[in-house]
Every structure is written in structure tokens, then in C-alpha cells.
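Mind looking over this structure? Questions follow.
Yeah, one chain of the complex is gone here, protein chain that is, but the others are all in their spots.
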Amino acid sequence: MCLAIPALVVELLPADMARIDLDGVRKDISLSLVEDVAVGDYVIVHVGYALQKLDPQEAAETLALFAELGKAA
Amino acid sequence: MKYVDEFRDGDLAKNIARKISLEANTNHTYRLMEFCGGHTHAISRYGIADLLPANVRMIHGPGCPVCVLPIGRVDQAIRLATEQGVILCTYADTMRVPASNDLTLMRARADGADVRMIYSTQDALKIARMNPEREVVFFAIGFETTTPPTAVAIRQAAAEGLKNFSILCNHVLTPAAMHAILNVAGGVKLDGFVGPAHVSTVIGSQPYEVFAGDYHKPVVIAGFEPLDVMQSILMLVRQINDGRAAVENEFTRAVTREGNRKAQALVGEVFELRETFEWRGLGTVPDSALRLRQKYTAFDAEQRFGVKYIPVSDNKACECGAILRGEKRPWECRIFGTVCTPQTPVGSCMVSSEGACAAHYTYGRFREEIQ
Partner (left out) sequence: MNTKKPIYVRPLDLKQGRVEMAHGAGGRAMAQLIDELFATAFDNPFLAQGNDGALLPPANGRLVLSCDAHVVSPLFFAGGDIGCLSVHGTLNDVAVMGAQPLYLAASFILEEGFPLADLKRIVESMAHAAREAGVPIVTGDTKVVERGKGDGVFITTTGVGVAREGITLSGDLARPGDKVLLSGTIGDHGMAIMSQREGLAFDAPIVSDTAALHGLVAAMLDCGADLHVLRDPTRGGLATTLNEIAQQSRAGISLTEAAIPVNPVVAAACEFLGLDPLYVANEGKLIAICAERDAERLLSVMHAHPLGGRAAIIGEVVEDAHGFVQMTTRLGGRRVVDWLTGEQLPRIC
């Protein structure tokens, strides 16, 4: 497994770094593996690197699908 | 935690569980392999097995980089630290992996070796910069998820002319291991795969298409949260019921078909395929690992220090191979829970908490002992 967690980008720092926040936990991570990250984005963080931007639209759709299953059952 | 807690909701879990029970055909046993240790972890930590009908059986795959790391590789790392006197930087996960002569990196450290736990490859670079008179080796392990951060570090070290930094490269490839599992002589009884989560954020969903096409095994890429896992199981059950085999993506919030092109390009620039690599539990698998490209060999600790890989065979009683292929379950191993426990792991499946045997020992034992 590769432990990674979505966290909010709160500040862009020099040298391709960013400050992220996860419920009050803040850490500086590297953005060298991703592109076009802005403050307010959620990124998936693994060993101090953002691996991918999280797509909020898709997340909402997945959750909507789960909710839908409840109604149908 | 946004994008985490929503995917752990107990009520939604019950709905999905109900759907699975409703749709799973009682005449069929669904044998699904979750490749990743992350899925194994979610299944055991949240007790997902309890929510599944008895005929949906989860088989824990080899997807934990620590579990598949052969003893001989840990031996190499220990030799670097003890015989070559390097500062060995490692992710904490490898600290307790048993090596030859009853050693672990933890014990080597207790004996005076300079072993340092780091969280990120950036920390290893920092240690190298701060100790210019010492050799600093990073024990690079992991799947496609963990490789790009190593590639970044190598590029940075090259750009900075950091001469005292190198890596012991053990990066391995997920699709190669899936091939190995499916190619086992006599065939495996697997109906489908819960596909890797974070590995796929990097490589995308496309590399799994061959398993759906050539092997006719459905693959559903799933996130590591419990609802993701359950939803992917439902999607697999549906594919199997329909006689379909496709690559589907449950983890669309982070995985695309192409994956992370930038990370792939970096990895491609720094690494190339190794012809063969030994996996614990799976044996020698062709084209299943990476090594540094020619232009970066200066950063290859194996070459720089001449530490050869000496294979060490696993304990004969260990059934990890059969467990990884889904033929046996942990408690069918003779030494499970007696000789082999998380404190005294004998085989690879007991080494990390993500291993099939460790997960069963730690989280699931009551299933066969009480019921």
C-alpha cells in the first residue's frame, strides 16, 4: 500500500513547495510531481510529495452514487 | 477530514453491503484479489469482511512493498550501514523487516549502525548536504507511487552535484506482479481484481487493460477508504454476473486513464527496467523492477559500494506463495500464530501489518477461533 491522503493547499512556497493543511495539521510538501496547483486545491500527498490533484467534481459524483444506492435498496 | 470522512460513512456502507448481498449470486463464490496492502488494511481495519456475504471472498495480494522485499535486499542495506559505514536513510516501514542472522535495521542501529528514519526523500537529501564528509544512502523501496519522489531526489542530487548521495534501488512494478500471479502454473482461481489506488494515480488505469483483455479478469480501481473498497466489490460482482471483463475506475477523483504524465516522464528519465527482480512470495519476476539509467549510475549504491545481492531462501514451512495466489488462507499455514507472529515474522506475509498473515493475525483472528 502507499499511504497517501488528500490535503488542502493553503500556501504556495518557493522552490516548488507548498504548505498543506489536514484538519489543522500543517506540513510543507513538494509540488514537483504535479502541475497547475493553486491555493484551495486538494492534492493527494505521499511521502512529502503531491502525487495528483483531487478532482472535487468526481468526488461529489462518487458520493452521489453511494447515496443513490441507498435509495434504490 | 474532507474527502476522507465521507468515504467512511457507516450508513452508506450498509447500503452498499446490502446491494452486494442482493446482487451476489448465491451459486457462485466470488474470489476477488485486492492487490494493494492499502485495501487489505482498509478491509481489516474497518472489518469489511463482516459486511460481505460469505460467497464473496477477498484474497489479499502482494501489494505491500515491504512484504515483497526479499531478505537479501534488506541484508544489502544492513551491510551498507555496518560494513561501509554509510548513513542509511530509510522509510520507517523497513526498520523491523527480518534479515539474515536475526538482524533488522532496528537491531543494526542498536549495534551502532547509523540508520535514520526519514519521511521524505527531501530529508535524505538534507542529511547528505549536512554531512558532506559521510556517504548517505537512501534505501529506496516501493511501487510506482513511491518511485517518482526518488526520481526527483536523484535529479536534484545530480543538479546540485551532491557527490555523497546514492540509493539502493528496490522500486518495483505493479502490473508485472499481477502478470506473475495470473501466470502461475496450473492457473489461479481469481475472478477479478480490486485495482491499486495510489499506484494508479501515477500510472493511470490504462496499464490494467491487458488483464481485462488478455486474461479476461475484471479490474476495478478503487480508493483506499472503506466505501471505495466496498463500491469496487459491488462493481466487480456486477461485471462477473454479466460475464464482462473491463477496467473500471471507482477512484475517479484521483485516477485518470493516462495517470500523472509529469511523474511518469520523470521516472522514465531516471530509471529503466531491470530484466529480473526477485519478489518475496512470488519468486523471480521478469521486467518487474527498475534500476537507475546509465547516466545516473553514479547514484547507484550497489555499484558504488559493490554490495552484491545474495538471495536467501524463505523458510520451507512458509505458505506465502500459495496465500498470495489465493490458494491458501493464513491459518492453513502450519506455523501461523505459533512460530510466525507479527513479533517474530517468518514469512513475507507477516512482515508488515499489510501482509495477509499479519492482517489476519492482528485484526481477524477471532473469525476462525471464536466462530
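Here are a few things to note about the model shown:
Order of writing sets the chain letters: A and B. Residues in each chain are counted from 1.
Here is the rule we use: contacts are C-beta pairs under 8 Å (C-beta built on N, C-alpha and C of every residue); 3 or more make two chains touch, one makes a residue touch a chain.
A quick note: this is a predicted structure, and the numbers were derived from the prediction, not measured.
In the full complex, the chain left out of view touches A, B.
Among B:Pro226, B:Gly259 or B:Gly281, only B:Pro226 touches the chain left out of the display. Among B:Arg116, B:Arg155 or B:Arg238, the one in contact with the hidden chain is B:Arg116. Residue in contact with the omitted chain (choice from B:Arg45, B:Arg134 or B:Lys163): B:Arg45. Although one chain is not displayed, its contacts with chain A can still be listed: residues 1-3, 5, 22-27, 45-47.
Take chain B: the residues that touch the chain left off the picture are 1, 4, 8, 10, 13-14, 17, 37, 44-51, 64-66, 91-93, 95-96, 106, 116-119, 123, 141-142, 146, 226, 342-343, 352-354, 361-366, 369-370.
Rule of thumb we're sticking to: only the chains that are shown with their structure count from here on.
Each chain gets one centre point, the mean of its Cα atoms, and the points for chain A and chain B are 22 Å apart. Every residue of chain A that touches chain B in the complex is listed here, in rising order: 1-6, 8, 22-23, 29-30, 32-35, 42, 44, 46-49, 51-52, 54-56, 58-59, 61-63, 65-67, 69-70, 72-73.
Only residues 1-4, 6-7, 9, 11-12, 15-16, 18-19, 22, 36-41, 63-65, 91, 119-123, 142-143, 145-146, 148-149, 152, 197-199, 201-202, 224, 227-228, 231, 234, 250, 252-255, 260, 262-263, 266, 354 of chain B touch chain A when the two sit together in their complex.
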